[in-house]
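Encoded as structure tokens, the structure appears first; notes follow it.
One chain of protein is taken out of this complex; the other chains stay put.
Coming up: chain A.
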Amino acid sequence: MAQSLERQKAKPHIAEEWVGKVYTLLCIAFLITTIVSIVYFVASKGLSTFFVNHVSLTNLVTGLKWSPDGQPPVFGALPFIFGSFSTSILAAVIAAPLSFCAAVFMIEIAPKFGRRYLQPVIELLAGIPSVVYGFVGLSVIVPFFRDVFPGQGVGIAAGALVLSVMILPTITTIATDALAALPKGLKEGSYALGSTRWQTIYRIVLPTTLPALMTGIVLGIARAFGEALAVQMVIGNAPHIPHSLFESASTLTSAITLSMGNTAMGSVANNALWSLALILMFMTFVFVFIVRWLEGRKKL
């Protein structure tokens, strides 16, 4: 009697388990299909530049001249690659120290004020649309650079500065979480040895959370690397490697957004843009792998 009752009761549970399992499996299958098809689509388009149009990969990656309309057309994407890396890394160099200091202030110096008021304000920065950043950059930063430095004001410096504000919330949020997750015992242990607050922050808090801080930087760079609109508005979009930070330059993303409307699907010029997209996607994968690797090191 008791046994049959149990069996009756168990049945809806099994069905529930099964429904849950199938539902999650369907979701994951959908996700994986989407990702695989995107990668396949970009790769098939991007690779046809090399296999169908016979542009050499080395020429594309190391070539300095980009003129898809020239006779014959030349596809050298190095200026874009250079522009993307220099703006992203420079943006991280500007934003990282600010973010770390903001995180230290919010967690170690003024936790109450910091977490209640400062953190929401910084996170608000993440919600501002990139066109607004670009607009502000174009109307404030570019004229300022034009007045102060030689050149038109547009360029890598302006792009990096705009990007640095945009990635500030990413790095700050990750750094804040990392600092907050630090076991309380470590800090107390340091204080109990007669360390000052500064020594504790500098010698214990920052070194212990370093892998997480690096994760924040890499994610910030990845975000800057993929940003198109704001950068395009302030960088000048000249397809060559500039001689100074205040000279018009271009990035992979801005090259794609600027030209994609002017090329016919299937043409060499269009395929070449897909190759740029492929490079962007590949770099994003590299960033993700770096983050994974850093996360693995966090456990020590």
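Assume contacts are C-beta pairs under 8 Å (C-beta built on N, C-alpha and C of every residue); 3 or more make two chains touch, one makes a residue touch a chain; residues count from 1.
Please note the rule applied: contacts and distances are computed from a predicted model.
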Answer for the undisplayed chain, UniProt naming, from "Copper-translocating P-type ATPase", "NADH-quinone oxidoreductase subunit H", "Phosphate ABC transporter ATP-binding protein" or "Succinate dehydrogenase / fumarate reductase membrane anchor subunit", is "Phosphate ABC transporter ATP-binding protein"
Looking at the full complex, which residue from A:Gly20, A:Pro97, A:Pro129 or A:Pro207 touches the chain that isn't shown here? A:Pro207
Among A:Ser84, A:Thr173 or A:Ser190, which one is in touch with the chain left out? A:Ser190
Against the chain that's been left off, what residues of chain A make contact? List them. 112, 183, 185-196, 199, 203-204, 207-208, 300
